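Some notes on the structure that comes next.
Omission of a single protein chain aside, the complex is shown with its protein chains in their original locations.
Up next is chain A:
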Amino acid sequence: MAASGASEPFVTFSRIRKTYDGESYVIRDLNLEIAEGEFLSLLGPSGSGKTTTLMLLAGFESPSGGTITLNGRTLNELPPHKRDIGMVFQNYALFPHMTVAENIAFPLSVRGVAKAEQRERVARALDMIELGRLGGRKPSQLSGGQQQRVALARALVFEPRLVLMDEPLGALDKALRETMQYEIKRLHRRLGVTIVYVTHDQGEALTMSDRVAVFEGGAIQQIASPTSLYEDPENAFVADFIGENNGLAGQVVGFDDGYAVLTLPGGRTFKGRAGGTLKPGDAAVLALRPERVTVDPGDGEAQNRLSGTVEEIIYCGDHRRIHLATGQAGHFVIKVPNTQRTILPANGEPVDVSWRYDDCKIVDARSA
């Protein structure tokens, strides 16, 4: 399928910059390669540059510098309607004056596809989204989930090889969102299209994507598989943004047996796996997931230990969250799964906790 060959990436952003006012960059020096058939999410807080990146690819914004290529062809000068990129918008943007079938036929009709073929492909698309009988309805007569499916069908019916989605599930309620996530994944697997998906919902990004690009301040902080992002954050921003995190800020004082050694301002020392570029003297953060901590003084080797006082215990069904006040390490959160028969301390009691060196990572305090 890939005419460009396996070695050539399907989409490349090289040295892309974007400024609206000539003073500050919304995107600064963005380099990104997307493989054919990949599901890539652009994740980040609002204003981080993720939507701008998508608009640059769609052609609704043009880069202030750098080049974007699609399938080996430079896109910079190509107007959006000639890019053959499907797009799903946050508010669906279904044309309210057209029926569902007319909406789906629109990309075919502007391409001059014969009427009979249009009807056939629209029918197939409606079957694909399981709305076969609703072709004659107006978008306003559909539920939010149905509208979203129609928007998907419309973006896919002309068989683009790249589909962009701009927070497509943002307006749906939680249960529907999960169904639609599954639906989009299913279509992605079935059709083999490349999908670039913008979201600010990390759960969505982690469950759906092959890779996730975490944006902040107009740059990609880390681009990696969901597992790597969670287990191996490259800097403090990513560690904090993805999932829950206890961040202990300090300074790298050295390396010991492959672990980095971090000293907090008060003098306490912890060890953990070392982030790539760290040198002694760097400001760093120890990133630790709350579920990796055990309420146990620890029995031996390769473990960090900490004591504190229980501030609050919150019952969350499948787990309990324990908030600790720890003095030097500040506010600290632990998740204890409900399967453990551990006898938990009560509010106000002192407690000792521990975690293995391998379960935490010491990362650069600065963002990219």
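In this section, a residue touches a chain if its C-beta (ideal position, glycine included) is under 8 Å from a C-beta of that chain, and two chains touch if they have at least 3 such contacts; residues count from 1.
By definition in this document, contacts and distances are computed from a predicted model.
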| item | value |
| --- | --- |
| Listed names "RNA polymerase sigma factor", "3-hydroxyacyl-ACP dehydratase FabZ", "phosphoenolpyruvate--glycerone phosphotransferase" or "ABC transporter permease", matching UniProt entry of the absent chain | "ABC transporter permease" |
| Listed residues A:G37, A:P80, A:G145 or A:G247, member touching the removed chain | A:P80 |
| Option touching the unshown chain, where A:V100, A:A155 or A:V193 are the choices | A:A155 |
| Contacting the left-out chain in the complete assembly, out of A:G66, A:P107 or A:P290 | A:P107 |
| Those residues of chain A which, in the complete complex, touch the missing chain | 58, 60, 79-82, 84-87, 89, 91, 93, 95-97, 106-107, 110-111, 154-155, 158, 164 |
